[in-house]
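Before I ask anything, let me first share the structure, which is written out below as structure tokens.
Every protein chain of the complex appears in place save one, which is left out.
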Amino acid sequence: MSVVVIGGGPAGLAAAASLASAGEETYLVEKDELGGFPKKHNFHLLAPRLETYEDVIQPLINEAKSKARVLEHAEAIGIEKKGDKFNIRLGDGKVLTADAVILASGFEPLQPETLLEYKAYLYPDVIPSWKLEEMLSPNSPTNGIATRPSDGKRADEIAIVFCAGSRSRTLGVPYCSFVCCGYSCKQAIEIKRSNPEARVHLFYMDIRTIGEEENTLYWVAQEECGAHFVRGRVAGLEKRGDKLIVTAEDTLLNRRVELPVDLVSLDVAVLPSKTIKDFAQKLNLELTENGFVKTSRVVDTNIPGFFVAGMTSGPKLIEMCIAEGSAAAASVANYLKEGKGHGSKC
Amino acid sequence: MVVNVEELKAEWLPPKDFTLSEEGHDLSLADEVRKILGGERIDLCFRCGTCTAGCTTGDRLTEYNPRVIINMAKEGMWNELAELGDVIWQCVSCNKCVQHCPKDARPADIVRAVWTVIRHRLPQETEHNPRLVLEGLYMGQIAEKGRVDETKLARDFYGKMGRRLTLDDMMFGIKKVGLTRLIRTSKAPNWDKVKPTVKKLIEERGK
Amino acid sequence: MSRQIVVPREAPDVPFKSTKKFEEYKRFRDELYELAEKGEYKLWRVPEPYIEFETVRGSGLTKKIPMDCLYMHKSCWLSSLFTGAVKSIFYVLDTFGIKYFNDQNQITCTGWAYHGGTACPLETSVTIAARNWHQAYVSNNYLCLHCITSHGMYYDEREVLVHSKELRDKVRRNMDKLGRELIIPEYIPHIHEVIYALRDKIAERAKHSYKGVVAVEHNACHYWKLAPFEVIGGTTPVTLSGLVEALGGQCKRYKEWFSCCGMGFGHIGWYNVGAVSHRYLNRAAGITKMISAKEEVDPDFIIFNDPGCGIVIDRCQWYSDYVMGIKTDIPVLWYSQVAALALGADPYKDVGLDLHIISHDRLLKKLGY
Partner (left out) sequence: MGEAEELLEAVLNDPRVRDMDTVRGCQECGSCVTVCPGARFFGSDKFSPRLIIEMVSNRDADGLRELIDEGIWCCAQCGSCRVVCPRGNDPFAVVLAIREAGEFKVHITPEGAVLPLFHLQAMLDVGTCARPVTPDPKTHPDWGPKWAEIYSNMEKIRTQTISCPELMKLDRAWDTTPEAIKEMRKIWEITGALDHHMQHYPDYIRQIKAKEGFKE
């Protein structure tokens, strides 16, 4: 019995590691390197628990590498279902045959340039949040200090814009991206700790640091790090001299705010990855109206033997992705044993 | 419509929020508030509005909004704060907000800290503010005797405000609080032991 | 003949993302054609020759700009106060042999009063618009506006006409009473888009180069904010900066680029309600804009596509000097004047610069006049 896990991010790694530990023949297909988005963008501290990448994701990589058959730099470009078996075609022409598949292809961030009002196409100092995350890693070229890409100077006034693209009906992204509130508060804490002179201005519509994140991230950022929270969506961004001027309404005080800042970080929306759409057409997979995979019992889909984990079924935190990876592994094991998953209707 | 240029010139005021970014954002205001006892809790506020929802004064006087006052100070909106004028002094110290606040920020204390800052920044304008005069006399009595002599308080307050205590006022007082409390003027028991601590506290608050 | 779509080269090269608003606009366009097929009204298609521009980059949406036989739908303010700017339009069209029809039977679109809300009800305004469309239609020339407020208003009114059956029936009845037909134009082109389409030809024939000249632009709100999908460049309009750059000049951005010039307060300038004093604000908005442009760019001139915006900016600068002591002195030019000056028109007899308050001497010197 063999299982193919597509995607080597947190969810895929967890799924592959659990399945391989349980003794299944597991293939892990990753188009880049293992580690997914956190690896690609050099994450260090992970929200919400403030554990490090080395402590959380590296062990998963090690475990997957030692137990599962890992195919790095191999992209799954085709899938078909024949009877109970899945045939997965890879970029190099190889075909993997599997009894069950776990799709953990992750998400795609919205390109900041498409948000014309924030003018990322014009000003290099308007960056997507993952670029700020890269900078804040201690082993980054800037040694963990937020700097301006345009001239390399240290950024002392930083604006973080929540919901850049998400929760926008006009843009067709009506849902919440889930992760941004947490990591933005975390970034505010990191900025303040690496550069005590910095001031961070966070423009939010609602703070959704759910559960324990509230007092480990939001309250710490506000109370200990003196982060400046403004309730309002940034609607204008222009340049004056070498400062970027962000304008928003402080809706709680009913007034317009104009702030000169050095660096603007956009919490860009989480979009479904292209693989999902591709696979959905080939497998008749059911999707939600926003283009994520529709699931029942968290990891089951409408195709027997085809499971999903992580951001494939909607935005979620890294720890939730890992949990879903393990959950999917359990479901697969059950499916292989019993011939059916939890919710699939054969 | 005839427009006179001279009139226009007189009418001219720089537009509101004209350059809010630099001048209007007086962040030193929040720092001053933080230095005062009680004011350091200003960073705890996350603007939920519970204080305003339960406010005794706000119920009668919609302009009085503790959430807005606290956050005006936090955001450095000094001009707007000053524009509020008398409204800001109308807190009745019921401390309901202190009970309600989910983050234990003690809004009443922060508002008090904001008062102190205003008093420091505008000493002349606030010198004759009835609320502050009364509070000064009240705290003075507490510091001296650990008790309030209401007759004396009323007499002193009326004196400072340039009004004489009439018989009607006396009758009103007797009806309200009773004769026995009006004539009790002795010190609280063992007051001399506590006095220095209380005095220090009162001074620190007003610093 | 295969369909040729011109992609404006000045538009920022950013990936396009389909949006809900975009889908809605597409639905509106489909409905526009569908209702015409059902016979609700007659759709007036842009005749050949035209240039089809892509509006929002990468979206595939287009706008057809007619390039001959233009119906000059004049602007009240431009024709009143800046005769030279109107004459410059004719000058440019004459230079390229483009035929146009200057109709004296055209009446105002009532735009200046419409936005105040107390002049006439929606039905009256829409009937007047439909009357002007029909008037242009029977003249066998395609509608081409001089005024930006007309552009925004006609766009809005067309959208309401398509969406609201009740209003459509009312207007059709009114048109019957006038002995006219309900005609709806497919696109609503503005004359500055025609001049933008001619920019390379103007540059070829230019007698004066804008080399070394720095400009700032003010894109009228009623052009790109009201109808972003019918604007060349979408929410990053390129028509004005494109013209200046094609003629060799430079067009720079400034902080208040987005802001309204304050003419909007002029639309309702007669109001005297409560503490509201619109006249002063009309100045304040313009002055705010000009201070920003002066401090950050210090341009040789500012280019406009709307008559109203230009008037406010031209007039408010004396006021800011007199009242606030802030001297900005940025001369004002309309797109047509910019083009006509490049083509060698007389700055006073043709372009009418003596109707402006801010002097253009420094600019004319730079242009080699």
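To keep things simple, chains are lettered A, B and C as they appear, and every chain counts its residues starting from 1.
Everything that follows uses one rule, which is that a residue touches a chain if its C-beta (ideal position, glycine included) is under 8 Å from a C-beta of that chain, and two chains touch if they have at least 3 such contacts.
Being a predicted model, the structure only gives us computed values, none of them experimental.
Chemist: Going by the contact rule already stated, which one of C:113, C:214, C:326 or C:364 would touch the omitted chain in the full complex?
Modeler: C:113
Chemist: Looking at A:99, A:250 or A:324, which makes contact with the chain not pictured?
Modeler: Of all options in A:99, A:250 or A:324, contact with the hidden chain holds for A:250.
Chemist: Can you say which of C:226, C:330 or C:367 touches the chain missing from this structure?
Modeler: C:226
Chemist: At which residues does chain C meet the chain that is not included here?
Modeler: Counting over the whole complex, chain C touches the hidden chain at residues 20-21, 24, 74-77, 79-81, 83-84, 86-87, 90, 102, 104-108, 110-113, 115-124, 127-128, 131, 152, 156, 159-160, 163-164, 166-167, 174, 177-178, 221-222, 224-226, 228, 235, 258-260, 262-265, 267-268, 270-276, 278-279, 281, 283-285, 315, 318-319, 322, 348-350, 352, 354-355, 357.
Chemist: If the missing chain were put back, which residues of chain A would it touch?
Modeler: Chain A touches the missing chain through residues 117, 163, 167-171, 205, 231-236, 247-251, 254-256.
Criterion: only the chains that are shown with their structure count from here on.
Chemist: Which chain is most remote from chain C in terms of Cα centres?
Modeler: When every chain centre is compared against chain C, the largest gap points to B.
Chemist: For chain A and chain C, what's the span in angstrom between their mean Cα positions?
Modeler: 44
Chemist: How big is the gap, in whole Å, between where the Cα atoms of chain B centre and where those of chain C centre?
Modeler: So the centre of chain B lies 55 Å away from the centre of chain C.
Chemist: By the touch rule stated above, which residues of chain C touch at least two different other chains?
Modeler: none
Chemist: Got the chain A residues that touch at least 2 other chains?
Modeler: Chain A, residues with two or more chain partners: 245.
Chemist: Touching chain A in the complex: which residues of chain B?
Modeler: Residues of chain B touching chain A: 17, 19-22, 25, 43-44, 46-47, 67-68, 71-72, 75, 77, 80, 103.
Chemist: Along chain C, where are the residues that touch chain A in the complex?
Modeler: Spelled out, the residues of chain C in touch with chain A are 12-21, 23, 234-236, 253-258, 292, 295-296.
Chemist: Provide the residue numbers of chain A that touch chain B in the complex, in ascending order.
Modeler: Residue list for chain A touching chain B: 207, 218-219, 222-223, 226, 229, 231, 245, 250, 252-253, 255-260.
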